[in-house]
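The complex appears here minus one protein chain, its other protein chains still in place.
Right after this comes chain A.
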Amino acid sequence: MSEYILDVTDVDKNFGGLRALSDINLRVKEGTVHAIIGPNGAGKSTLLNVIVGRLAPNRGRVLLGDQVLTGKEPHEINQLGVARVFQTPEIFPELSLLQNVMVPAFAKREGIFKMNFIKSLFSEKEVREHAEHLLDDVGLISQKDNIAGSMSRGDKRRLELAMCLGQQPKLFLLDEPTAGMARHDTNRTIDLLKRIKERGMTKVIIEHDMHVVFSLADRISVLAQGAIICEGTPEEVRNDPRVKEAYLGGESE
């Protein structure tokens, strides 16, 4: 077992003639928070899509611990322990909050497919209590019987966090978890994410909000035009001239 939980090696992704990712190498240590930042269109979401199996890379490979993720279906990758929150929350809008959290919890217990008309009626109570606990964690317990689709965007995002946390993933990918949240909600989410960090869950986080990045991340990678231009601790990245250039549009020229 390598010391890295996530190991992305030489990944290229092209869309037609457009090179969205080139030569991406990314290693994330177990139990750390790794932030990926970069201007719009830098390829941050594409990279996450490659990791979770939504997109197949043209070259390179992705490892989770010792297991190869490249070429697997999204549900298989999830079962290996990768959970993701999306930039626009992907929840079950017609179901209640409680049901939303129960579904992934069942997936964690049962695997890819299981017929259960009777047996898991017994485990259902356990799953429900677990789900209630998770909703309590993200501060949504008072609304547990409401329909998820009617919530505000910030609440949907927190619900999605609870859904992923219920699976206790080895690797948790967050695509702008605080976008569209009010300051107060953002701080609550940061607190929540810090608490998970204590539990030793590895996270890769894409974020625009530098307040969030610098209060959470152990390491930061900066992505620009499909390539990683700089990687290091928050202090190193903050002072790196290449980063300023990428963000401010080539002032030094």
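Basically, contacts are C-beta pairs under 8 Å (C-beta built on N, C-alpha and C of every residue); 3 or more make two chains touch, one makes a residue touch a chain; residues count from 1.
Assume contacts and distances are computed from a predicted model.
The chain that is not shown carries the UniProt protein name "ABC transporter permease", picked from "Glycine cleavage system H protein", "ABC transporter permease", "Lysine 5,6-aminomutase subunit alpha" or "Ribulose bisphosphate carboxylase small subunit". Among the residues A:I5, A:A107 or A:M151, only A:A107 touches the chain that is left out of the figure.
Of A:E94, A:D191 or A:E236, it is A:E94 that touches the chain left out of the display. The chain not shown here touches chain A at positions 52, 73-75, 78-79, 83-84, 90-96, 98-99, 102-104, 106-108, 111-113, 115-118, 120-121, 124, 127-128, 145, 147, 163, 167.
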